[in-house]
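Below is a structure I'd like to ask you about.
Just one protein chain is left out here, and the rest sit where they should.
== chain A ==
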Amino acid sequence: MAAIELKGLTKVYPGGVKALDSLDLEIPDGEFFALLGPSGCGKTTLLRTIAGLETATGGAIVIGDRDVTGVQPGARDVAMVFQDYALFPHMDVTDNIAYPLRIKKVAKAARAEKAREVGERLGLAHLMDRRPGQLSGGQQQRVALARVMATQAQAFLFDEPLSNLDARLRLEARTFLKKLQRELGVTTVFVTHDQAEALAMADRMAVMENGLIRQIGTPAEVFQRPANTFVASFIGSTPMNLLDGQVRGERLEVAGCKLPVPSSVEGRLSEGEQIVYGVRPEYMTYSAEPVEGAFGGRVSIMENLGAAHLVTLEVNDTLVQVVVPEGSEPPLGAEGFAVPKDGRALVYRDGNVV
């Protein structure tokens, strides 16, 4: 088990595409770390570069105390779960789990014993003689995890570990993976494009865009205080309200409404400045009565979120969304007011949080 450190890591593909742009990142020993971003942001390239499947163009990768930048993948002492699990179809579960040990020339009996032990732990005991083709998606995933565990590597790398499971199983596997990682305590980096997955599983996460890390933090930090408008719009199951506004004296004028300046940015804004006002629908309360310092408008759309409703208010031709708990849904077309909670509203200047 070891920490992973990236120093100025750069990857340029032939043809000049910059997949990783001088990244610095430290992942402490035992952390469950998520790389999150839209497709093409470089998250998978970063994972593969840590694994050694891609060679870095510049910078350094340190695992534990060892600089592994130029080391072959097989000698880096990391293990990886691939998106398609990459189980060998002609080998049974035992042989698949024991494969890395076989390459390391562990005796046959010892590696079969290890495979059985790990397989048992992951609930595969009755499947050890099956071929991957005879297993369900969830079972295949556990075999891939077992293979990684059997290696006793310094760090685990998961490439979209849940994306090949159906929606129901994905939620179960999420809990299972998080529990397993906690028990094993092995430094684990996983890649995902699903922000809910990253928020749910990771101890810390990095949000990436175009080969750059746009924010690093705990899920709570990233959710509550997105460092820039990209992260703000990418994180959250309901999109954050990001509205153009202007500083007017002691108030902010946003979508034709006068709102109080959030206490966190008090005294740091100048008169007349153009800003972007950001507040999550979850961080506003709905009121049917007129309220001072709130968005006032007409209820135009209602979306059912299960235990709550997402209400879209039409505020002077701008759409503002607010989450309303069940039981207090307003009727369509009604006059409504959305009050931002102080301390949760953010102000962005030139795309970055103030």
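The rule is short, and it goes like this: contacts are C-beta pairs under 8 Å (C-beta built on N, C-alpha and C of every residue); 3 or more make two chains touch, one makes a residue touch a chain; residues count from 1.
Basically, contacts and distances are computed from a predicted model.
Participant: Please identify the absent chain by the protein name in its UniProt record; candidates are "NADH-quinone oxidoreductase subunit N", "Sulfate adenylyltransferase subunit 2", "Multiple sugar transport system permease protein" or "Glutamyl-tRNA(Gln) amidotransferase subunit A".
Facilitator: The record names the chain that does not appear here as "Multiple sugar transport system permease protein".
Participant: Considering the whole complex, which of A:Ala2, A:Ala79, A:Leu165 or A:Val299 touches the chain not shown?
Facilitator: A:Ala79
Participant: Which residue among A:Tyr99, A:Phe158, A:Phe190 or A:Tyr348 touches the omitted chain?
Facilitator: Only one of A:Tyr99, A:Phe158, A:Phe190 or A:Tyr348 touches the chain omitted from view, namely A:Tyr99.
Participant: What chain A residues would touch the chain not displayed?
Facilitator: So the residues of chain A touching the missing chain come out as 51-53, 72-75, 78-80, 82-84, 86, 88-90, 99-100, 103-104, 151.
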